[in-house]
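Take a look at this one; I'll ask things after.
Missing here: one protein chain of the complex. Every other protein chain is in place.
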Amino acid sequence: MSDFEAADRAAVLVEALPYIQRFRDAVVVVKYGGNAMSDEATTRRLAEDIVLMRAVGLRPVLVHGGGPQIGEFTERLGMTPEFRDGLRVTDAETLEVARMVLVGKVNRDLVAALNVHGPVAVGVAGEDAGLIAAEPRDPSLGFVGDVSEVNPSVLHSLLSEELIPVVSTIGADAEGQAYNINADAVAGALAAAIGATKLVYLTDVPGLLDDVEDPTSLIARIGVADVEAMVSRGAIAGGMIPKIAACVDAVRAGVGSVHILDGRRAHALLLELFTDAGVGTMIAYDRGATDAL
Amino acid sequence: MSDFEAADRAAVLVEALPYIQRFRDAVVVVKYGGNAMSDEATTRRLAEDIVLMRAVGLRPVLVHGGGPQIGEFTERLGMTPEFRDGLRVTDAETLEVARMVLVGKVNRDLVAALNVHGPVAVGVAGEDAGLIAAEPRDPSLGFVGDVSEVNPSVLHSLLSEELIPVVSTIGADAEGQAYNINADAVAGALAAAIGATKLVYLTDVPGLLDDVEDPTSLIARIGVADVEAMVSRGAIAGGMIPKIAACVDAVRAGVGSVHILDGRRAHALLLELFTDAGVGTMIAYDRGATDAL
Amino acid sequence: MSDFEAADRAAVLVEALPYIQRFRDAVVVVKYGGNAMSDEATTRRLAEDIVLMRAVGLRPVLVHGGGPQIGEFTERLGMTPEFRDGLRVTDAETLEVARMVLVGKVNRDLVAALNVHGPVAVGVAGEDAGLIAAEPRDPSLGFVGDVSEVNPSVLHSLLSEELIPVVSTIGADAEGQAYNINADAVAGALAAAIGATKLVYLTDVPGLLDDVEDPTSLIARIGVADVEAMVSRGAIAGGMIPKIAACVDAVRAGVGSVHILDGRRAHALLLELFTDAGVGTMIAYDRGATDAL
Amino acid sequence: MSDFEAADRAAVLVEALPYIQRFRDAVVVVKYGGNAMSDEATTRRLAEDIVLMRAVGLRPVLVHGGGPQIGEFTERLGMTPEFRDGLRVTDAETLEVARMVLVGKVNRDLVAALNVHGPVAVGVAGEDAGLIAAEPRDPSLGFVGDVSEVNPSVLHSLLSEELIPVVSTIGADAEGQAYNINADAVAGALAAAIGATKLVYLTDVPGLLDDVEDPTSLIARIGVADVEAMVSRGAIAGGMIPKIAACVDAVRAGVGSVHILDGRRAHALLLELFTDAGVGTMIAYDRGATDAL
Amino acid sequence: MSDFEAADRAAVLVEALPYIQRFRDAVVVVKYGGNAMSDEATTRRLAEDIVLMRAVGLRPVLVHGGGPQIGEFTERLGMTPEFRDGLRVTDAETLEVARMVLVGKVNRDLVAALNVHGPVAVGVAGEDAGLIAAEPRDPSLGFVGDVSEVNPSVLHSLLSEELIPVVSTIGADAEGQAYNINADAVAGALAAAIGATKLVYLTDVPGLLDDVEDPTSLIARIGVADVEAMVSRGAIAGGMIPKIAACVDAVRAGVGSVHILDGRRAHALLLELFTDAGVGTMIAYDRGATDAL
Partner (left out) sequence: MSDFEAADRAAVLVEALPYIQRFRDAVVVVKYGGNAMSDEATTRRLAEDIVLMRAVGLRPVLVHGGGPQIGEFTERLGMTPEFRDGLRVTDAETLEVARMVLVGKVNRDLVAALNVHGPVAVGVAGEDAGLIAAEPRDPSLGFVGDVSEVNPSVLHSLLSEELIPVVSTIGADAEGQAYNINADAVAGALAAAIGATKLVYLTDVPGLLDDVEDPTSLIARIGVADVEAMVSRGAIAGGMIPKIAACVDAVRAGVGSVHILDGRRAHALLLELFTDAGVGTMIAYDRGATDAL
């Protein structure tokens, strides 16, 4: 290799190695949304990044959604979706289908993509070993649930065997009744409950923008108070608001930092973790805080 | 309690306690067929027995089938089943549906039935952590597979946490392609691979009959050589033959004993394990052998 | 087995298994009096129960008396017993004989009865490894002692090896002087010191009676305050009073429950431990309290 | 201290310390005969030596006899001893008395003498936890037994707690029948079974003499072949012969060295263990062998 | 960061991470020659690389030379060097000075350079805990020694505490006489004795050249047989020959691979370890062999 190339490569390594040391054994929860999944190449690259993270000692947990996939299947079954205040009503039949799609299809596809690299991934649903206790959000919405408690012991057990849990966000109440729960919320609650160092949302936006109109105004680091100020002044809006609330809750509950990245960008996860500049937005308790440990 | 009742109760206990001691920490694989599942009360009682076994220190693993449930769902989707030599051809779409039904519905229902008693059960598919490596049986059958290798580490990990694995019999090859595998065969292969002390098939017959015509001719204990002789002379026939082959293979591979019980009989599992007489047929290497340890 | 018999047996098991789970690793101190011992069949059955308790994971400690056996031997040696206020005066020669009979005969016979079932029992005297520190009760009574301190480390060591300690109630003071101590009192003090879950007195009465005249008025459960009320109002009398005091002290010192059973009844120990109804009287801190753990 | 005294003391220490290092954790079985015990001062000094050995990390096991004490007690009970070929016939009554005296008196007195220094000693009989399995020597001798098997686990358990086992030489057969066994033989069998580094017989002779007539001809070290030659040529005779046979068997079974000392000599044990010259006779496999480890 | 830069950085990381995984916990012996040390910046960068290696889980051992530094000091003391057959004769005074310079100066300077990054390095000489047993090479050369045995326990102890041993190559014989030993030879012997995965020589040449005249003919990988063939045909010559012999010996003794790098090149160590192409020559048992583990 040329001296010039060697110097560049050495610089990348000298920059990355201390992060690799610092994040050794750190648990990182990665939320991967149902929208991003449609592109198979993106999923394949994500699987590669997750496996590489594990290779150097981090302990990733993958939480997935699956709204589009559920919609596609209910349509195929000829079921007519019902909405109330913009939220899908989940009756018993819809719940059964949602569970089949999330646990029996989306989760399986992700496990398969990871296990091409070796027997490293295990699918888990919130019902397993009491992982996610759920409660109904609103009777009129049927079996749409909220997280009422997290019992992370099955995740600890899998992580201690260096396995990668892939989590479907179906929870259950004490009588065994299942509920479908929003994946952004589950990711935040799990991250807090297992003492994650980082929580990463792989989305279809580059991160938070200081000026929504200006794609070059990406905010690299921000503290939770400033995030809340942005929400107050309307700089964050629409579907991003509940996700941002989950971020802020997670940081306040002890997660070191939350990252919002464009999951379609190649190897965004690795670049965010192992370079000084990163490629998305990192939300920590305090903007000036040292990178999370 | 009356002296008479006390003496009877004491006799049951004096008989059962040594079995409880002997089977402490023993792994017992229980195969529960899709036919039996249709009766919810049977499933509820099975869950109770499994949880009681665990309570006194045994380590149960539940393997389930689901043929009827798959058939019901493909029919609902308007898919036309195709058969070749009496075996259902499993094309990509059928496989996807089978996987959704087994992993996303049947497995979930069993996990839920067990977890009513506490956070004790975890669903697992053969794809998880490389549990079941599969190979195609016959190209013309599509994605019908056979077990080519078992990697039981994820089961050991769950058992060491006193969790009850509930296993769906979907395996995968090295490229991540899934296959549907016969649950009787998977149960036998898993039992051998994890060093199970016992393998129990919960079926809809009382066990092996010496004279098929005579329901009172139940065989309580039999050695593998005698079982093979029964097959040779035609005393075992039809759908029982592959199940019996799995039994014999498991015993030859080191499983202490295999039991065939009528799963619809109340608490058949407990009575087979903890009484001298048992309620079904126990197949051991040698009829005279001491009960398995 | 007939369906009827099967259902009965299953019911006994379904009732017993949760107790077996709950009492796993629980230490149970059993006091066996010198009077009961005269019947060899009773001792043989007791040994069987103790060995079965150990088989399913309980950790029994057997404490024995031996008054009648001491009396028999001193008589044979032509020694004249002397009494003061109804208590036998124990001079140096009497002490030596008592020690020989308890440690060298009664203890040995119990160890032998247990070890017929395997090498499970070990005889221990209060002098061993400082187990029971004694102090004189009253100079005029000679070497009659009270427990001044318990050092249970030798019992913990034997229990951790799954051995059954059989304890003779001879203690010693700091100068090595031996004392004979009442076995009911020693059993209570040991149970408290080793953190026993249960303390069982095998006596020749069925338990506490609500109406001493009415043998059917057996009290199944009672709290310590009510026991003390019974003593106050004279419903408990005579030789039972010091035993009851030992029971109450043990419960107040942290022993989960104390049981008074008729040791002559076959398998009374097993029935008391592993059935809902029990066969004697259970004294807990509070009548309503859940069964001891 | 004067320079002269300091030099002498330093020389003793410089000589002793390497032995203390070498024998760290070494198990040393000490046989103490019933004859020596009559002198209370001797027993007190023995107890001091044993406790000091333990203090610097050796692991002593004390095996005791008690012939004179048994004889005294049977006489007191008016029993007439019967002899056959010079051996005392042990009927059931004699056995019971022997057991009471050994386990209930002699053992107790030794435990008490040791425990004056702290809670360090525990009495054990050969019946405990199957320590010594016995078989009858000759039906006409009644319950005189030989060692048929040693199960030393209870000794290992006590030694690992830094306790000093004091062993009475009553064994039992599989039916629980007790036998009285010669203590010299038991000491040898125990030493071999627990992998003792040394076996020390405290006797009333100074050791082996090259010339029985010449008390100054004490043999300091000798190999087993030479010992056998001495027996062959009649240089060892009478009661010494079975003891010598036990010595030779123990060395052949792997005990590093056997020592014969005059137990009445003050601190003979310490001097034999921790000085170059020693004070008795050391029998090793080979005279030239390095001191046992 | 620009997409272009991001892709480049991601590529370096994707390439490096599997090496970091593979070399986790691998022991790497690095030989650093006295010539290279004269440049303080080179030493500072080496220290940085060594500390980064440790940061991501490798376990480096640094072995140093110091010929020029010894020569400089003997000259300052006015000592006249004597040579025989081109080797410096090491009399007692020269040895004392060599030891002072190596252990008391060169080693100290390296420890200090490493410890600027934290308390991670510990100086060790071959005399410590018997690390390097030496024997004289040739009486006429005085105290020039060869390695006769390696006792690596002190290195294992330091490595298990995540400390970096810095080794001076002074050995000693059984009488405590010190010898000065060639550092290339010591590095090879240590690497073999501690089961190192890699041994790296930091020299002042880029590696092995296929054509000595052509600096672009660097050999990236080569097997030991081919190396020996190069020596036979004279393609390797002069001072390189003993170093190459040490390389070949180390590989044959089980070291996974030996690397020859130009130590003056910035971060040569990191580039050799964590890139596919590397920057020097890697000698393995077989050219085609997978990179060492």
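For the reader, a short list of remarks on this structure follows.
A, B, C, D and E are the chain letters, set down in written order, and residue numbers restart from 1 in every chain.
Everything below uses one rule, namely that a contact is a pair of C-beta atoms (placed from the backbone, for glycine too) under 8 Å apart; a residue touches a chain by one contact, two chains touch by 3 or more.
Everything numeric here is computed off the predicted structure, so don't read it as measured data.
Shown chains touched by the missing chain in the whole complex: D, E.
Within the full complex, the residue among E:A178, E:A246 or E:M282 touching the omitted chain is E:A178.
Mapped onto chain E, contacts with the missing chain fall at residues 76-77, 96, 99-105, 107-108, 111-113, 115-116, 118-125, 127-131, 151, 153-154, 157-158, 161, 163, 170, 172, 175-176, 178.
Mapped onto chain D, the footprint of the missing chain covers residues 1, 6-10, 12-14, 16-18, 20-21, 24, 48, 52, 55-57, 265-267, 270-271, 274-275, 277, 279.
As a convention for this text, only the chains that are shown with their structure count from here on.
Chains touching both chain C and chain E: none. Its interface matching that of C-D in over half of the contact pairs by residue number, A-B stands out among A-B, A-E or B-C.
Averaged C-alpha coordinates put the centre of chain D at 60 Å from the centre of chain E.
Rounded to whole angstrom, the centroid-to-centroid distance between chain A and chain E, based on C-alpha atoms, equals 46 Å. Multi-chain contact residues, meaning those touching two or more other chains, do not occur anywhere in chain E. Arrangement of the chains shown, judged by which pairs touch: a linear chain-to-chain path with two open ends.
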